[in-house]
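What follows is a set of notes on a single structure, which appears directly below.
Note that one protein chain of the assembly has been removed; the remaining protein chains are unaltered in position.
So that you can tell them apart, the chains are marked A and B in the order they are listed, and the count of residues begins at 1 in each.
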Amino acid sequence: MAITVDASGDLSPEEQKRLKADLHRSLFRNKVRACLLVAPLVVFILVTFVAPIGNMLIRSVEDPQVNEYMPLTSEALQDWDGQELPDETIFAALAQDLIAGRESKEIGKAATRLNYESSGMRSLIMGSARKISRIEPPYKEALIEADKDWADIDNWKIIKRLSSSYTSSYYVAALDMETSPDGEVSFVPENQQIYLKLFWRTLWMSMLITAMTVLLGYPVSYFLASLPVKKANVLMILVLLPFWTSLLVRTSSWIAMLQSQGILNDLLVWMGIIADEQRLQMIYNALGTVIAMTHILLPFMILPLYSVMKTVPPSYLRAARSLGANPWTAFWQVYLPQTIPGISAGAILVFILAIGYYITPALVGGQSGQFIGNLIAYHMQGSLNWGMAAALGVMLLVLVMGIYGLYSRFVGVNNVKLG
Amino acid sequence: MKNSLKLSTAIILGSVAVATVAQAAESITVVSWGGAYTASQRGAYSDPFTAKTGITVLDEDKSGNALAGMRAQAEAGNGTWDIVDILEGDALTACDEGIAQEIDYNNDLEQGADGTAPLDDFVAGSLTGCFVPTIVYATLFAYNNTAFPDGAPQTISDVFDLEKFPGKRSLEKIPAANLEWALVADGVPYDEVYEVLDTPEGVDRAFAKLDTIKDSVIWWEAGAQPPQLLADGEVTIASAYNGRIFNAQVVENQPFTIIWDGQMFELDGWVVPKNAPNKKAAMDYLRFSTDTQRLADQAKYISYGPARKSSAPLISTHISTGVDMNPHMPTNPANFKTPIKKDAAFWADNGDDLKERFNAWLAQ
Partner (left out) sequence: MSVPSYAGPLERTWYYAFRVFCAAVFIFLIAPILVIVPLSFNAEPYFSFTQGMLTLDPDAYSTRWYEEFLTSDRWLESIKNSVIVAFFSTFLAASLGTLAALGLSRSELPYKGLIMGLLISPMIVPLIIAAAGMFFFYSSLGISQSYVGLILAHTALGTPFVVITVTATLSGFDHNLVKAAANLGATPTYTFFKITMPLIMTGVISGALFALMTSFDEVIVAIFIAGVEQRTIPMQMWSGIREQISPTILAVATILITFSVIMLATVEILRRRSDRIRGIIS
């Protein structure tokens, strides 16, 4: 490319323009190239990972069962004011829905959904559906005669409330609250609260585990960082081997270690520290969860700490000492501040991993060591209340995102390092 | 570089080949409970079925989540399960929701060996539309003999008596059975348990009784856990499925004893999901596995009572140890003095509420 320069040594205006355009074009081309390189993975993650989570978000507010499987009743109830028992038209619509639902054998889905809201609705719906072929108009009297619960206005209020396609009821329940038939929201009695309690427990136990990993990991990392590289690498195997070992393997070995006829108790009895009949209960409770999870997550603390400590020149400590600082001051004032990035990177990693744990608490946690993840799994596979599982999942996600947001705001994402 | 590319191509092609070969033969996926139970079905049903038809049987241990799995597959419209071993109550729900295949009992099932029609041969009232029961099983308490050298627990009340019979207990982490037993231990007659439990006061009473042992309970979630906990000495008394205890007693020679008092019995059996991928083979399997001989054969492997009357006289001895199976059956009159029939309808109605309450109680 020939560039003409005018007498003053500047580029001519046309040349400047042309160059600018060239630069723009080439920058644009590079930009496109960069985007094209990133695009496949971005699309892949959006489809395989983000979409499922978005789908879960929708599911946590979606409530189609009653609307879909009792369409006529839902529609008829639109104009019902909820003051007194519905009239014959609404009962007739219900009868039609029951007949159609009995035919398609899908009325059970609406019954299941209604039963989550109020026990006994399942047998009300299913019982009436079984009798429906023998029921003659007028439906109001006939249905009430078939099951007197149809004369209970509260049941109708529940059907009306659930007949819209979207609901906040899963979130209401996930906050340990309930909606009365009249639509008032209030906390459930203290002895029936569970989700807030479990969120709280998950949070504080994760914090405890994080604190434990700092407490155990910091000295060890310092020790490793102060050793010559060759020796440190050998000892590092002791950290990396558990890190690479399957989570299930480690959890099951903690069962063998901690159970009351397990290795630790045997050892304590053999050493005469405890009597045979006073074996310690170290597993199937919160203690078991904390021990096993601290072990599993400790490498996630040691590795970032170690890599940060490696970059702190030991001469700083020596300088502080020779300038008269006692060991404690030297550590507190000189060394510790320089390792804060390592602590925070390790802590956020451990904390976020811990808060979503499911396998280890399920295997060694007993009842007092369960996390919120266990309840999500329970609602997905045990109670089959998928809306509830989705709502709890979304709440946990918001929590994690919030913590992560705070972290990246104050510490920065780039401090997350592997190995 | 080039070599490693060649190598990886070879590996890809190789593994694809392996994957396709594995799927070539006709097979059905049978969902069941795992462990000794699946083994008994394999011996009594699946292996003879494969020998007869050439259809291979894949076992999946997902009966603990049977209803969840069937719902998920129905929603996705892509079924992978062909026949599912499921509890009576869940089978009713699956049938109500239209995700289980309706069975034409007189045509889809084999006549009894004595010529009785299926509707008269199976346990009365159990053929409810989609469900075909195979066994009667019991959830009951068992203890480790070594824990009680002088005087063993005999009744449900003894199980709740921590002073006389010290040690940890293990109970299933669900409200069913535990609430019933708590009431029995609190003095409610066996046949009035569900009447009492149907009132709010009755539920409070049951939880109050469970409170008295709560701190000494290790909760189990899978059928193999209680024998393990008993054998490890982790607990002294555990609730368990009677077949699992039988297996530990007879096959593994563990010093366990069953407390037959207050055994909670219920039915368990097959449903075929509506969108089973190999429905014809699944129906063949259903027909084959529920005939008189097959149900009696299963009792050679595990101590669950056959759900067909015509099978009862054919019960013989245990396949590997030669033990007479009759004294181990939950339905044997000697063991059947104070049973409680699990009320499937009660649990279908109140299960959601009581499970919530139970979980909240656990989290206290």
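Here is the rule we use: a residue touches a chain if its C-beta (ideal position, glycine included) is under 8 Å from a C-beta of that chain, and two chains touch if they have at least 3 such contacts.
Since we're looking at a predicted model, the values are computed, not measured.
Note on the chain not shown: across the whole complex it touches A, B. Checked against the full complex, the candidates A:G82, A:G120, A:P181 or A:P242 give a single residue touching the omitted chain, namely A:P242.
Interface note: of A:G262, A:G288 or A:P304, the residue touching the hidden chain in the full complex is A:G262. Considering B:A72, B:A152 or B:V323, the position touching the chain not shown turns out to be B:A72 (whole complex). Listed for subunit B, the residues touching the missing chain in the whole complex are 1, 8, 11-12, 15, 18-19, 22-23, 29, 31, 33-36, 58-62, 64, 72-73, 75-78, 80, 221-225, 228, 231-232, 252.
Although one chain is not drawn, its touching partners on subunit A can still be listed: residues 27, 30-31, 33-42, 44-46, 48-56, 59, 216-217, 219-220, 223, 226-227, 233, 235, 237-242, 244-257, 259, 261-263, 266, 295, 298-299, 321, 327, 352-353, 355-359, 363, 373, 376-377, 380, 386, 389-390, 393, 396-397, 400, 404, 413, 416-419.
Rule of thumb we're sticking to: only the chains that are shown with their structure count from here on.
Work out the mean CA point of subunit A and of subunit B, and you get 31 Å between them.
Within the complex formed with subunit B, the subunit A residues making contact are 104-109, 111-112, 115-116, 119-120, 122-123, 126, 191-194, 197-198, 201, 259-261, 284, 362, 366-367, 370, 375, 378, 380-385.
By the touch rule above, subunit B contacts subunit A in their complex via residues 64-65, 67-68, 71, 93, 95-98, 102, 173, 217-219, 221, 232-234, 345, 348-350, 352-353, 355-357, 359-364.
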